[in-house]
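The complex is shown incomplete by one protein chain, all other protein chains being positioned as in the whole.
Showing subunit A:
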Amino acid sequence: MAQTPTTGAAAETFRPIAPRPPPSSAVGPLRWARDNLFSSPLNVILTLIGLYLVWLIVPGVIDWAILSADFTGSTRDDCPSDGACWVFILQRLDFFIYGFYPDAERWRVDVMFLMLAAVLVPQFIPGFPARGRTWLGIFGLTLYPVITGVLLLGGLFGLPFIETGKWGGLMLTLVLSYVGIVAALPIGILLALGRRSSMPVIRTICVIFIELWRGVPLISVLFMASVMLPLFLPEGVNFDKLLRALIGIVMFQSAYMAEVIRGGLQGIPKGQYEAASALGLGYWRSTALIILPQALKMVIPGIVNTFIALFKDTTLVLIIGLFDILGTVQAAIVDPAWGRVAVEGYVFAAFCFWVFCFGMSRYSQGLEKKLHTGHKR
């Protein structure tokens, strides 16, 4: 009765009902287990099978990797047990990290690692000042590759020259993927913008470039870079094999990146372009200030996906005679002095890749959360 509009008498005051917490039967771990693990007969069976598999696999892995594993010593003889022979990894760690880089100059690689950590770690610390984070990021994308290139290559400032054929291991993997990531993103952005350009010439060039590089496997790109390209170059002109591989990787990945970013550009409503135009912002300003920030944010998962694929694809340089971390592991496990250590080697290589790829994945999730500006769900 009170809900119906009153005509003559005074209207009743509307009082909103205060929010209450949900009943205790709707929350808590037991409730969670019932909802997610034992909600139906099929679910119960699947849960039990899952638990059985865990019981089957996990103890064996733990036993092999930790409980019966050997950690100390210096030769094969220090690995008498059935478990993993981590001694091998520890003994050859320098090789896995530095490749054939001369012992005396390895501090240069260490400086590269330290600078990389200085750039990356603050990006993961929530409390770090935003401005410092931005400047470190800019440094990481611009000056850092240049400084590192000079430092690693040497031949300047009294540093002995170290040819790129001696680079290897984790250091080579990081150089390839870092340069690949840092160069592929801006080139990919330009290609994506070019593909959506209203100028037919630019659009055609970008379409041809993208489709060409996307249409061939990375292995053939690397082969072309390492074997074919020198045949076409005039005699006496010869540039570094690593550089050729890098250019190949960058071109290849930027084509993929361009398509990911184009997806984001297409997701921007027309109204955003119109609002930017109506305010008098020209093409480059509206692209840089309005369109790209939104488009890139939208495709962070796709971009990071491409980065992760790139990181792992760098192992393909093995076929043109460059030893990345997997290459060094493969070279080391055939050493007869160590016997059968292939599993340990591959597990170690896989772990290294996983650490970096998982880091990238976590970073992208954090970034997405940070850049979310709408209603929190």
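In this section, a residue touches a chain if its C-beta (ideal position, glycine included) is under 8 Å from a C-beta of that chain, and two chains touch if they have at least 3 such contacts; residues count from 1.
The definition used in the following text is that contacts and distances are computed from a predicted model.
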{"item": "Among \"SGNH/GDSL hydrolase family protein\", \"General L-amino acid transport system ATP-binding protein\", \"Electron transfer flavoprotein-quinone oxidoreductase\" or \"RNA polymerase sigma factor RpoE\", UniProt-listed name of the chain not shown", "value": "\"General L-amino acid transport system ATP-binding protein\""}
{"item": "Touch criterion as defined above, residue of A:A33, A:L279 or A:A350 at the omitted chain", "value": "A:L279"}
{"item": "Selected residue (touches chain absent from view) among A:T47, A:Q123 or A:Q294", "value": "A:Q294"}
{"item": "Hidden partner chain, residues of subunit A it touches", "value": "269, 271-272, 274-282, 285, 289-290, 293-294, 297, 371, 373-375"}
